[in-house]
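With one protein chain withheld, the remaining protein chains of the complex are depicted in position.
Right after this comes chain A.
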Amino acid sequence: MTLAERAYLPAIFQGLTITMRHFFRAATKKQVTVRYPDETRPFSPVFRGLHVLKRDELGRERCTACGLCAVACPAEAITMVAGERKKGEENLYREEKYAVSYEVNMLRCIFCGLCEEACPKAAVYLQADKMAPPRFERDEFIYGKDRLVEPVSPDKRSKRGIQLTPEQAEKLRQKQLT
């Protein structure tokens, strides 16, 4: 090595030049940060977030408590209790059997999406635009049917885990009316 190389000075100046170039570029041209929470970054199209229990077009719950999601779940986050549909509940549940309770422990869940793959009734999806929000109490992370089943209103429904656009919601509303 030459004396100049041994002194490290050229290398240090080279590195600092790169740093300074980026420093001034960020200050003058493009902002690299986002002003969260006023602004949010777009989600990746393959993002897997909070679970949703789907209803069918007529607003009946699709889940039939077959237990395939629970057996597929590597984190054992899903538990359910099955019940038999009574006469007169045909507009609430699609099949003869339904989930009386369906719980996902979001602390255990690793959002791998295996439950979504296992579901034979296309009932459970991981929403592509919602994260499990942070909370203070552990028991608040156990999501029951009250928080998982999607609302009947078309404006709040989702398709494959992505919120319906107003046009799609309108189409669904037309279908429900007929």
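FYI, a contact is a pair of C-beta atoms (placed from the backbone, for glycine too) under 8 Å apart; a residue touches a chain by one contact, two chains touch by 3 or more; residues count from 1.
One rule holds for everything that comes next: contacts and distances are computed from a predicted model.
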From "Cysteine-rich domain-containing protein", "(2Fe-2S)-binding protein", "Protein glxC" or "ABC transporter permease", the hidden chain's UniProt protein name: "(2Fe-2S)-binding protein"
So which of A:Gly88, A:Pro120 or A:Pro134 would be touching the chain we can't see? A:Pro120
Among the options A:Lys97, A:Lys130 or A:Lys145, the absent chain makes contact with A:Lys97
Residues of chain A (touch criterion as defined above) contacting the omitted chain: 64-68, 70-71, 82-84, 95-97, 120-121
